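The complex is shown incomplete by one protein chain, all other protein chains being positioned as in the whole.
Order of writing sets the labels: A and B. Residues in every chain begin at 1.
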Amino acid sequence: MIKLLKNLMKSPMFVVGIAIFILSLLIAIFGPVFYNVDINARDIVAGPYAPSSSEHLLGTDHLGRDYVSLLIAGLRSSLYVGLIAGIIATTIGVFIGLFGGFRGGWIDEVLNMGTNLFIVIPQFVILVLISSAVKEGRSLTLIGLIIGLTSWSWSARSVRAQASSLRSRDHIALAKMNGDGNLKILIKHVLPYLLSYVFMVFIMQVSSGILSEASISMIGLGPLDSTSLGIILNQAKDNGALSDSIWIAFLPATLVITLTVFALYLINTSMEGVFNPRLRK
Amino acid sequence: MSDVVLEVDHLSLHYLSRFGEKFHAVRDVSFTVSKGEVLGIAGESGCGKSTLVSGLMGMCIPPLHVTSGDVRINGESLMNRSVEDVRANVLAQKISMIPQGAFNTLNPVRKIKDSAADVFYAHQKAGQRLSRAEINDRIFDRFDELGMETKRILNSYPIQLTAGERQRSVIGISTLLNPEIVIADEPTSALDVSTQKEVITMIFDLLNKGIFSSMIFITHELPLLYHVADDIAIMYKGQFVERGTSEQIVKNPQHDYTKMLMKAMVRCDYVK
Partner (left out) sequence: MLKQYPTLRYVLQKGFWYFLTFIVAIAINFALPRLGENNPVDIVMGKAAQGLSPEEAMQKKETLLKAFGMAELDDQGKVIYDTIPEVDANGKAVLDENSKQKMVPQPRLSSGISQFFVYVKNVFHGDFGLSYSQYPKPVIEIIKESLPWTLLIQAPTIILGWIFGNLLGAFAAYKRGIFDKVFFPVAMFLNGIPYFVFGMLLVALFSVTLGWFPAMNAYGMDVIPGFNWAFFKSVGYFYVLPFFSCFPILLSGQATGMRSMAIYELGTDYMKYAKWLGLREGKIISYVFRNAMLPQLTGLAQSLGAMVGGALITEMIFSYPGLGMAMLTAIQQNDYATIQGCTLMISTCVLLANFLVDILIAVFDPRVKAGLQMGGK
């Protein structure tokens, strides 16, 4: 484990990725401690779209709310949604993929068909349908839940491929001959081999969760109980920031999303480089 | 010694890493192979066998470089020639190679006859081009001659054939242009025992028919070499440590490494 980490730390991609990600986590968690401006407070004196000042580092939004504290709150929500969606999607995907890929036979066929269904039917469509159906109760947690429940197909597919390639390995045949139950084999012999892979899947699911939340908020179906980066963008767009050339209202938020997602992407790619030769062996 | 086909003269090869470090994979190897001779080369993986093969075929493409020495086929040197020259005039025509019988030696999306035709197309000379029909005739004739189920095999994709059929097709394709010398690099290592025998029989059938005249047979299985090779050379850490007739090497090894190799074998007198 420590050796793995050492190997990873040698990759500049990984170091940059993890640094950006940890920084964004720290800002999301401890940001309010250092920069404590109430996001609901409207600064009437400074007014809407106030320029940067000592009071408001990046100025204010269309309602006169402090932009930096909105960004911090938005980042916090985005990471929260991403993690919830990531955990749910990875769990479902790993379970279905592992079970189907390992068992084979008709169970695998059925699970695979279901997975393919969800790959082909756009996730975006399902997200829109559900989010617009649940109107009042659309909380941040619920959005994360919905995203997680609709985005697992991709993980299931790739885990299945890995699991079915493992199925024919010697040590698993040996365990079967020893009379070990399927569940025991899965947990003791299959999962450890896939652990690094599952972690990579998780990272990608988190980043796609963050993006999905931003997309769904962007079209006005975002959470009603919190501010997220997507909501900031949505409000900037709806209040004419794009057409009125008020770039400060949307540029920082876009950069925060891009950097966070890019950091996860870097981590994933660098891990692939380190783990894959081992997987292929 | 007038009928020497392949002559390797103090050949040394090295890899050049990105940081300018040299790694010497083949050191000062000299040997000859005469017409009709089968030379066996034995050594464990990583001893430089595969690198030597690249050198013998004149395919020294960076990061592989020639340190010194020469390789001559029928007296014609392969060194200091352009990659294109070697490709067009040497490969498959003078010297050809039979790779490991792995699953993936043939392009999975091409039929066997198309992969075979590629060899002809690759070596067409201006003024003597063959039509596809002529090429097909030649391929079919050759596979008939080798006693294969010609029609079915040539019209199949690799995935439709058994491992043995695939490897025999590979051998047929490698020798289509009647090369002087063939290098067989572990041609049976990925096959099961009965198929191994089939493949070996086929290779020697080709040799006896005079489709090619000499062969270098590379493997880590000494017992196999004992039966197929006239002479055996033992390669260790990039060098030839010992060369002699099969009898000498197996019955009376001189070098410590050869002795060790012999000891590692369970028994070396298994049935041919």
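Note that a contact is a pair of C-beta atoms (placed from the backbone, for glycine too) under 8 Å apart; a residue touches a chain by one contact, two chains touch by 3 or more.
Just so you know, these numbers come straight off a predicted model, no measurement behind them.
Chemist: Check the options A:I22, A:I119 or A:L195 and report the residue that touches the missing chain.
Modeler: A:I119
Chemist: Which listed residue (B:H24, B:R72 or B:H123) would be found touching the missing chain in the intact complex?
Modeler: For the chain that is not drawn, the touching residue is B:H123.
Chemist: Hey, which chain A residues sit against the chain that's not shown?
Modeler: 116-117, 119-126, 128-130, 132-135, 154, 157, 207, 211, 214-215, 218-221, 233, 237, 242-243, 245, 247, 250-251, 254, 257-258, 261-262, 264-266, 269
Chemist: Extract the touching residues of chain B with respect to the undisplayed chain.
Modeler: 57, 59, 87-88, 90-93, 96-97, 99-100, 102, 104-111, 118-119, 121-123, 157, 159-160, 170, 173-174
Quick note on the criterion: only the chains that are shown with their structure count from here on.
Chemist: Using mean CA coordinates as chain centres, what's the gap between chain A and chain B in Å?
Modeler: 52
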